[in-house]
Each structure stands twice: as C-alpha cells, then as structure tokens.
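Up next is chain A:
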Amino acid sequence: MLLVTLLCYVGFAALSLSMPRHYADLAGGTLSTARGRSLKVLGGCALLVSLIVALGLQSTGFALVHWFAALMGSAVSLVFLMSYWPRQALWLAGIVAFVSPIVAFIQLLA
Partner candidate 1 sequence: MKEGFRQAMAWLHTWAGLTFGWLLFAIFLTGTLSYFKEEITQWTQPEIVPHQVSAAASVDRAQQWLQQNAGDARRWFINLPDERTPELAVSWTNAKGRFERKSLDSLSGVPVQARESSGGEFFYRFHFQLQMPYPWGRWLASLAAMVMFVALVSGIITHKKIFKEFFTFRPRKGQRTWLDGHNAVAVLVLPFHLMITYSSLVIFMTMIMPLSILTTYGKDTQTFFDDLFPAFKSAPAAGTHATLAPLSPMLEVAREKWPNERVGLVTVNNPGDAGASVTLTASGADHIAHQPGTALTFDGVTGELKNETRMSAASLLLAGGLYGLHMGHFAGPFLRWLYFLCGVGGTAMIGTGLVIWLGKRRLKHARSDVIPFELRLVEMLNIASMSGLMLAIVSFFWANRLLPVGLAGRSDWEVKTFFCVWGLALLHALARVFLRDGRTAWREQLTLAALLFCSLPVLDAVTAGSYLRLSLEQGRWVLPGVDLTALATGLFMAWGALRFRGDGKAALAVRPTTPSTGEPLSPDAPGDRVIATRTPIVQEPR
Partner candidate 2 sequence: MSVRWRMSVASRVVAALIGGYLLTALASICLARFLPLVRAEAVVLAMTVSFLVYLPAVLWCFACRSAWRAWFGLLLPSAALAALYAVSRWLL
C-alpha cells in the first residue's frame, strides 16, 4: 500500500507540473508544450501503475478502496505542501520517484 500511495503522489506531482502556473511555482521558469505533454503522460502512467499495483496486492474490492484512499490522501498532501512549501513539495516528489522502484523491488521479494 505504501508503494501505491507513493506512485499516486508522483503521478499527481507530475500532473501539477504539467500546468504552467504550478510549474512556475514549483520549478521556476516557463513550461514548454512538449515538456508539459510528457509530464501529463508521466503523471497519468504513474496513477495507472498505482492502480495496477493495488489490484495485484489484494482482492478487487479492497484494492479499489485502498487505491481511492491513496489517491485522495496523496492529492490533499500534495496540494497542502505545494501551497506552503512549493520547493519542498517538488523535492519530495523527486525523492519519492527515486524511492518507488526500490520499494517495488522489496515488495516483490517479500
């Protein structure tokens, strides 16, 4: 479940970065259309992967409940962080993106 939440956070962070206003707040500078599009795709993929991971871990009913919980929890956390500590929110997204494959690997082994 941790992995699912981490992936949701990364996904939402990417989606927010794909918007010019938030890109400017979080990363500074202007957002090119190409980068914006690739961030949207990245974000969408991360969310999709989080759903697949959730479905793989538990029965469908529980998986969906946990996935929606992860979605809502990560979205609220991200917006809260972005509003008050934008740089830190971006850093966290980077760290989480780095850590997720490691967590995935550990869970596969377990």
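Candidates were picked such that all candidates are chains of the complex that A comes from, given by their letters.
General observations
The rule is simple: a contact is a pair of C-beta atoms (placed from the backbone, for glycine too) under 8 Å apart; a residue touches a chain by one contact, two chains touch by 3 or more; residues count from 1.
Keep in mind it's a predicted model, so treat the numbers as computed, not measured.
Within this complex, the numbered candidate that touches chain A among 1 or 2 is 1. Those residues of chain A whose C-beta lies close enough to touch candidate 1 in the complex are 12, 15-16, 19, 21-22, 61-62, 65-66, 68-69, 71-73, 75-76, 78-80, 82-84.
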